[in-house]
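Up next, subunit A:
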Amino acid sequence: MALRVGCASPPGRALENKTGAWRVFKPVFEPEKCSKCGMCAMVCPEGCVRETEEGTFEPDLDYCKGCGICEEVCPKKSIRMEKEEK
Partner candidate 1 sequence: MLEFMEGSHAVAEIVKRCRPQVIAAYPITPQTHIVEDLAQMVANCELDAEYITVESEFSALSACLGASAAGSRVYSATTSQGLALMFEVCFNVAGMRQPIVMTIANRSLGAPLSIWNDQQDSISLRDSGWLQYYAEDNQETVDLHMIAYKVCEDHDILLPAFVCFDGFILSHTYEPVALPTQEEVDAYLPAFNPYQRLDAASPLSMGMYATPDYYMEFRYEIDRAMQRSKQAFIKAGREFGRDYSALVEGYRLEDADTALVAMGSICGTAKDAIDEMRDAGKKVGLLNIRMFRPFPAPEIADALKGVSTVAVLDKNISLGSGGAVGTEVKAALSGSNQAVYDYIIALGGRDVRKRDIAAVVDLAEKGKGDLFYGLRTEVL
Partner candidate 2 sequence: MTAAELIAFAAFEGGVYSQAFPAFGVERRGAPVQAFVRFSDEKIRLRSQVYEPDYIIVQDPTLIGDVDVFKGMTAGGIAIVNTEKPDFDARVPEGVKVYAVDATTIALEELGVPITNTTLMGAFAAATGEIKLESLEHALRSRFSGSMADKNVRAAERAYNLVGGAL
């Protein structure tokens, strides 16, 4: 890649950096227990929890680093962390 003057860059380059491989534990979402409060999406430091058409939530495992904050905040205990199988 040739350098661009002033180290300038268009947005979106972070998408190339898939951080899902860093994970040891992965979150498993159980939509049937979900109250649709959206706390998990709000606190996710990667911004990789998204809302589904049903109004529940799911993680994008390409980017989820497995930090477990979503599990910690979920008031319905509908998210659990499971050991990743590699």
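On the choice of candidates, all candidates are chains of the complex that A comes from, given by their letters.
The criterion applied here is as follows: a residue touches a chain if its C-beta (ideal position, glycine included) is under 8 Å from a C-beta of that chain, and two chains touch if they have at least 3 such contacts; residues count from 1.
The shown structure was predicted, so the numbers you read here are calculated from the model rather than taken from an experiment.
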Candidate touching subunit A in this complex, from 1 or 2: 1
Complex contacts: residues of subunit A adjacent to candidate 1: 3, 5-11
